[in-house]
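What follows is part of the complex, with its chains left where they were.
Order of writing sets the labels: A, B and C. Residues in every chain begin at 1.
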Amino acid sequence: MKLGVFVNDYKSTVETVDRLTAEKLGIIFIQNGVFHATIKDNGKASPILDKSANFYALSEDLATRGLTNTDVDSRVKVVTYSDVVDLIFNDYEKLIWV
Amino acid sequence: MGTLTMACFASLVGSKSLDFALKLAGAAADKGHKVNLWLSSNGTMIGKAHQKHLKDYSTAEKPVMELLKKGVEICTCEACALARGIQKTEAIEGIQWNAMHWYLAKIYNSDRVLHIGGE
Amino acid sequence: MSNVKLAFLIQRPPYKSETATLGITHAISYQVVEMLLEDGQNVIPTVCMVGEGVLNCLKDQKAMENYGVMSIESHIKNGLLVDLDILVCKEDLARFGISEDRIADAEDMGADKKLQIVPYAEIQKVMESSNHLLVF
């Protein structure tokens, strides 16, 4: 399946996401989920980024928290709300919010 | 163009999940997609008219009116609203009141579903 | 005739929020959805308890006695009575050390259905074969 996963929290979502498998997996960091894309914990990037997936982070939620594009891990693409709409309709058939 | 049905269980104030849902609904409608939004649990707080916009708090009345104008269908869970003391007479006009099967029926006719659970 | 299959994945523990309860009640509402659909259209839900969500399945919950609200166990029983498929992740039950005899059923209410304890692979299959996924 083509699965888009909305990750809206920083810590508690790692375990749930770890278990997900899909032929095509997209992980969209929104709200405090954007810290997965920007913050290293003790020097280590979020383990979610080691998954085989496409990663996106919502630009408004980065800016709201004082984060900029230069903070974002190179594996993650910064997207707008409009981009998210296109991801939903063009790239992923099933969507979950964890 | 497709149909997106969303649900949001999170409260209006004290969570940005409902803000997210409203913004995404607006962005999808602007691109010509059909959008349905089901509000349950604390999400039903959105349906109340006359929310005071203080600068510390999200308010939904204005964005909700705009979404309704764009043809987004919004429905609130009647039981969840009543349990919170929100009466139909206090509701924002244009928001539908119904039960959970409304949501399932909208899902039936949708291309995409984004269910935003509680907390 | 065309069915839309929905997977209701319940991953939250009981009672802190309404989330787990609402997962079951939303699934149960498939019973009346035909009212709003054309002839031959239907919605087929499957509820899957995963992660900490399996903690919702313990029997003898005393929520009405202590908090005046219907227990999640009662909602599960209602689900079984209306023939809802409710799968419980075997690995997660084992992880938390919950034996099968601790799991709710609706035998006392005459339900034929039981909670179905299945490997996670089975739940993954439900996710694959469903049209949409709803995580509670």
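To be clear about the criterion, contacts are C-beta pairs under 8 Å (C-beta built on N, C-alpha and C of every residue); 3 or more make two chains touch, one makes a residue touch a chain.
This one's a predicted model, so the numbers in the text were calculated from it and none came from an experiment.
Student: Using the labels shown, what formula gives the copy number of every chain type across the whole complex?
Tutor: In the complete structure file, each chain type occurs as follows: A x2, B x2, C x2.
What we mean here is this: only the chains that are shown with their structure count from here on.
Student: When the centre of a chain is set as the mean of its C-alpha atoms, what distance in Å lies between chain B and chain C?
Tutor: 25
Student: Among the residues of chain A, which ones contact at least 2 other chains?
Tutor: Correct list: 94-97.
Student: Got the chain B residues that touch at least 2 other chains?
Tutor: Only 112-113, 115, 117 qualify.
Student: In their shared complex, at which residues does chain B touch chain C?
Tutor: The contact residues of chain B facing chain C are 7, 9, 40-41, 99-105, 107-108, 110, 112-113, 115, 117-119.
Student: Spell out the part of chain B that touches chain A in their complex, as residue ranges.
Tutor: 2, 4, 16-17, 20, 23-24, 26-28, 30-31, 33, 111-117
Student: Considering the complex alone, what residue numbers of chain A touch chain B?
Tutor: Its residues touching chain B are 6, 8, 30-31, 60, 80-82, 84-86, 88-89, 93-97.
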